[in-house]
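Quick one: the structure is below, and I'll ask about it shortly.
Every protein chain but one is kept in place in this view of the complex.
Moving on to chain A:
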Amino acid sequence: MLWETIIGMEIHAELETKSKIFCSCPTEFGAPPNHHTCPICLGLPGTLPVMNQEVITLAIKAGLALNCEINLYSKMDRKNYFYPDLPKAYQISQYDLPICKDGWIEIDVEGEKKEIRINRIHIEEDAGKLIHLEDEPNSLIDYNRVGVPLIEIVSEADLRSPKEAVAYVKALKAILEYAGISDCRMEQGSLRCDANISVRNHGQKELNSKVEIKNMNSFKELLKAMEKEEKRQLELYQFGEGHKVIQETRRWDSGKGRTIPMRSKEDAHDYRYFPEPDLKPIILQEAMVKEIGDTLPELPHEKTIRFKGDYGLTDKELEILVGDKALATFYEATVAKAGEPKAVANWVLGDLLRLLKEKEIDSYAIPVEPETLGSLIQLVDEGRISGKIAKEVFEEMFYTGKKPLEIIEEKGLKQISGEAELEAIIDKVLASNPQSVEDFRDGKKQALGYLMGQVMKETGGQANPKTAKELLEGKLSS
């Protein structure tokens, strides 16, 4: 029997505004607990929300970047539920009239392109954070995040595999980053995704019970969780006897590597939505929407086309580079300094990415300046250091932030290009390796490689390989 997996995604993205959605508290991450709060975001009795206009602008921007229709009339609603992280006991959100609807984006899974429809985008406020410490008898609450503006992007159930789900979130993340809508830092929770997943027989029309999965905080976890849930459901349909797939919400436990039931359909909240009486409806003018559209910067698919044309990068290179706005920006700035788009791509996608991964540093926090990497590439280009030395210098740059010349100076890594100096070393090498000289003269050309290696060893790798090779060949054939 052929099975088909159906996935729909709900993505929450924190908007990149300076202040919160209904008050002037900063949105900045990482402040001491409850530092960024005021009577309004704490929902103290008598306070009222006032809409941050930048939130509307960014939501419209998101809608336009995701090919949505913008609703010229939308409104805010109250979603009522009790939870200690929600100080008003209701979340101001949008229910039946979201600001954007009916969009789509293109995803690419191993070269296969596919359009994924977006059902809606709505505006809402974030909740606070509960902290459970092992040694504290009570749970603690940090309200810094309460009132941080969010958009929720709801896709149609168009995704057919965990891989497609990952590709979708990646594509969405890139667009939101490029358009300056959200910084999309999954590890800080500024991009969060929930998935609705079900499986059915191929060709079956109706959908089976879906399961909502929460708490997937990286692409890796998302893929793992989806694959695990897909497998769990398939097994239940194929082999399950007493147990069936039921509509429920499950939480991904990355430590245990499995999803754990949170609540069933029966326990689902009745949110008792109704229009927010403290805020006026959001009424937009076409001209305003157009004006915001005009401020949209280059989006990932446009950048891909331009990078391909200007820099001749491969599809694989483009995918990694363009998929990460910070990396792409770094790449372009480096090319501007050093020229050499191919060489820069090799550095960025090679050593830089490797070190970032090893040290678990995010691409927006690259510790090297594009200018510095540019000048390093120029030094190689001018033959002042070898490629091998350059790698060593780069690591040093990465850890210390020093300039390449500084490092070369400090470590005495300057390339030996002086002919007299090199000649002396070559003579010494030739003298101590008579057998190899003999072999070369007998026609064993590989002996040259060995001798070159000896020269490099003698110079600690600092010999200019081109000059050294020329000199060596000259001496051997004389």
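Worth pointing out:
The definition used in the following text is that a contact is a pair of C-beta atoms (placed from the backbone, for glycine too) under 8 Å apart; a residue touches a chain by one contact, two chains touch by 3 or more; residues count from 1.
The rule is simple: contacts and distances are computed from a predicted model.
Note on the omitted subunit: UniProt lists it as "Glutamyl-tRNA(Gln) amidotransferase subunit A", one of the names in "Glutamyl-tRNA(Gln) amidotransferase subunit A", "Membrane protein", "PLP-dependent cysteine synthase family protein" or "CheY-like chemotaxis protein".
The chain that is not drawn here is touched, among residues A:278, A:291, A:410 or A:438, by A:278. Seen from chain A, the chain kept out of the figure touches residues 39, 42-51, 78, 80, 82, 84, 87-90, 139, 141, 270, 272-274, 277-280.
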